[in-house]
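A single protein chain has been omitted; all remaining protein chains appear in their positions.
Chain nomenclature is as follows: A, B and C, assigned in order of appearance, with residue numbering initiated at 1 for each chain independently.
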Amino acid sequence: MAGSAVLGLGSIVRVQQSQPPAALLEDLTAAYRVLAQEGVLDGFGHVSARHSLSPSRFIMSRSLAPELVTSGDLLEFDFDGNALNAAGRALYSERFIHAEIYRARSDVRAIVHAHAPSLIPFGVTDVPLRPVYHMAAFIGSGVPIFDIRKQFGGTDMLVSDAPKGQALARTLGDKTCVLMRGHGVVVVGSTIPIAVGRSIYLELNARIQTQAMALSKNVTYLDAEEARRVMDAGENRGYERPWELWKMKAMGK
Amino acid sequence: MAGSAVLGLGSIVRVQQSQPPAALLEDLTAAYRVLAQEGVLDGFGHVSARHSLSPSRFIMSRSLAPELVTSGDLLEFDFDGNALNAAGRALYSERFIHAEIYRARSDVRAIVHAHAPSLIPFGVTDVPLRPVYHMAAFIGSGVPIFDIRKQFGGTDMLVSDAPKGQALARTLGDKTCVLMRGHGVVVVGSTIPIAVGRSIYLELNARIQTQAMALSKNVTYLDAEEARRVMDAGENRGYERPWELWKMKAMGK
Amino acid sequence: MAGSAVLGLGSIVRVQQSQPPAALLEDLTAAYRVLAQEGVLDGFGHVSARHSLSPSRFIMSRSLAPELVTSGDLLEFDFDGNALNAAGRALYSERFIHAEIYRARSDVRAIVHAHAPSLIPFGVTDVPLRPVYHMAAFIGSGVPIFDIRKQFGGTDMLVSDAPKGQALARTLGDKTCVLMRGHGVVVVGSTIPIAVGRSIYLELNARIQTQAMALSKNVTYLDAEEARRVMDAGENRGYERPWELWKMKAMGK
Partner (left out) sequence: MAGSAVLGLGSIVRVQQSQPPAALLEDLTAAYRVLAQEGVLDGFGHVSARHSLSPSRFIMSRSLAPELVTSGDLLEFDFDGNALNAAGRALYSERFIHAEIYRARSDVRAIVHAHAPSLIPFGVTDVPLRPVYHMAAFIGSGVPIFDIRKQFGGTDMLVSDAPKGQALARTLGDKTCVLMRGHGVVVVGSTIPIAVGRSIYLELNARIQTQAMALSKNVTYLDAEEARRVMDAGENRGYERPWELWKMKAMGK
């Protein structure tokens, strides 16, 4: 009985260690719905968060359209892409995007993968995506493009194993996002609101830049110092102001 | 009374043979509403499904705006465009699009005809619609254009009889879709979710390609091998993930 | 008492003569809301219908944002722009658009005046609006442009008196619509659904044509015979199919 109590305690301790805080699960569920609501995700794409208590784990939904995700759909993954509590549920085939970026970037605590229409053109042309206004200062140091064909030849375009995830993470480097040629984008952040906010304003910046370039060949972008100063000043206050709004609308509260 | 019972039984048997499964009718009703919800159909256009138990028949709504279709509006047609249970209700004049494609393509089990605005430009210019991202790999082998004027001269633009339907089916050939000059598009698939999913992503691909071409003259499309590999890998998993979402939203559940 | 009864009867007879049928008022109210719902009208613009029993009168709302119009806001006007039952309520200053077109065109029974954004560019450039698909066959014979400056010099751009209305009606001629430079558009039809349907598809055609011209310098439009045959075949069946949908959605039924 004491042993059982010890085991029970051990079990409780282990659960306390691995079970992510409710606030994290709530924010991650909201992130799925916010990104669908704001047109960054449609029936495809996903968002994940690093486990705040087990930093070599991350949380992501089972294979499901973002708008339908509830906290009960969130699974825990290790960096080899194994789900620890899938119970037979289908997984996103591109979970290796998340796994390998968390492995490579200890500063990253949230990752979005999307196919937002306005971003695709910047991955398939020679036109670099640049910050046309202060809301996109986070791309002041550039947006790399990952072309899966270069290293892997003819593929089904999906980052569906560890080597492809690692190649993507290498292309991302220390940047805030990476375009995937003929596929989509990956955006990272140190919090869920930052990864979500960057995804939303990256998409907006792409639309604005497209329109600006249609108007004129002479477009003035934020310069490197301006972009850096916006980031140093707190990058849109960590998106806390719109996050409150987005979450309230997405969760129907 | 025995005779009546026999007749009744015969009638029941016949109904059991020809009555399409409830799941097919439910999915077809959902398809009308999903395509309206996603902006592929407006007050015009239609979608059909091959009868799963009577493969030389297909199911389509009576003449009605897509968003209003319920299962009670679905009629059964033969390949000559005759409705078997119209009971005087008006029919879509372009039902011959569906009849002749089902006749010509035994692999096709669902067909969408739409006037989606972003697709029209690719039918009236010399710019081919090409897969700008993996979601549109199904057009990797090209999108033919049907110009009704070539064979039929000055018309009211409608594919409203068998010869026009046959000409359209010939232009479609073995492809997944065909643009109709100055009119719209026809998209086919081996299931309702595939025909619907292709219609939605064809429209998105057209918007993205238009934006990419506005940005630069150098646009990189999926190459033939990439497109084929996406298809071989299951073409977006048969659209099962977004279909669950689309259907839930369209049916208000 | 008999005299009173006679007066009462006379009054009833007069009301029966001038009171438009309830169906007309219902359709006109719906037209305001449909056009707002479909993005043709915003807080400005208006739609009118010729009085079916008093053909030298027309019905239009008091000065009110279209989305707010109810049957109680509909007033009766003569061709001099006088409201017969305004009871002090404010009137649209541009009612002369409607008055003078009804006076000049006995075939017209419904008129829409709108500022739809996608149409404005075709009124301020040298690019003619042309039918890029069969849904816009009604502009197969061309869209004239009314430039108020030519006859009236510097103005506040409004067609706010009879001479300006007459000049606009002359520019319209026997066409289905007329663009107003730096202002908007007027669309006419022989029924409310036709005027509304044309307005909606004119706006769509403008968007499609803009995109087609961005893609290529070689755009194929409906030719004159095709446009004529679409019209002869019933012009989209008089828009009865989408009208049922639009009205149901706009009236919340």
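By definition in this document, contacts are C-beta pairs under 8 Å (C-beta built on N, C-alpha and C of every residue); 3 or more make two chains touch, one makes a residue touch a chain.
All values derive from a computational prediction rather than experimental measurement.
Asker: May I ask you to name the displayed chains that the omitted chain touches in the full complex?
Answerer: Among the chains that are shown, those touched by the missing chain are A, C.
Asker: Where the complex has a chain not shown, which of C:A86, C:M157 or C:M231 is the residue touching it?
Answerer: Answering carefully, the residue with contact to the hidden chain is C:M157.
Asker: Of the residues listed, C:L25, C:L64 or C:A162, which one is in contact with the missing chain?
Answerer: C:L64
Asker: Among C:A99, C:I120 or C:A250, which one touches the chain that has been omitted from the display?
Answerer: Of these options, the touching residue for the absent chain is C:I120.
Asker: What residues on subunit A make contact with the chain left out of this view?
Answerer: Within subunit A, the residues touching the omitted chain are 131-135, 137, 204, 207-208, 211-212, 214-216, 218-223, 225-226, 229-230, 232-233, 236, 239, 241-246, 248-249.
Asker: In terms of residues, what is the contact footprint of the unshown chain on subunit C?
Answerer: Counting only subunit C, the missing chain is touched by 42-44, 63-65, 67-68, 115, 117-118, 120-122, 124-127, 149, 154-158, 181-184, 210, 213-214.
Heads up, the rule we're going with is that only the chains that are shown with their structure count from here on.
Asker: So if I superpose subunit A on subunit B by CA, what angle comes out, to the nearest 5°?
Answerer: My answer is 90 degrees for the C-alpha fit.
Asker: From the Cα centroids, identify the chain that ends up most central relative to all protein Cα atoms.
Answerer: Chain nearest the centroid of all protein C-alpha atoms: B.
Asker: Quick one: subunit A and subunit B, Cα centre-to-centre, how many Å?
Answerer: Whole-Å distance between the two chain centres: 35.
Asker: Please compute the C-alpha centroid of subunit A, do the same for subunit C, then give the distance between them in whole Å.
Answerer: A distance of 49 Å separates the two centres.
Asker: Residues touching two or more other chains, restricted to subunit A: which are they?
Answerer: Nothing qualifies.
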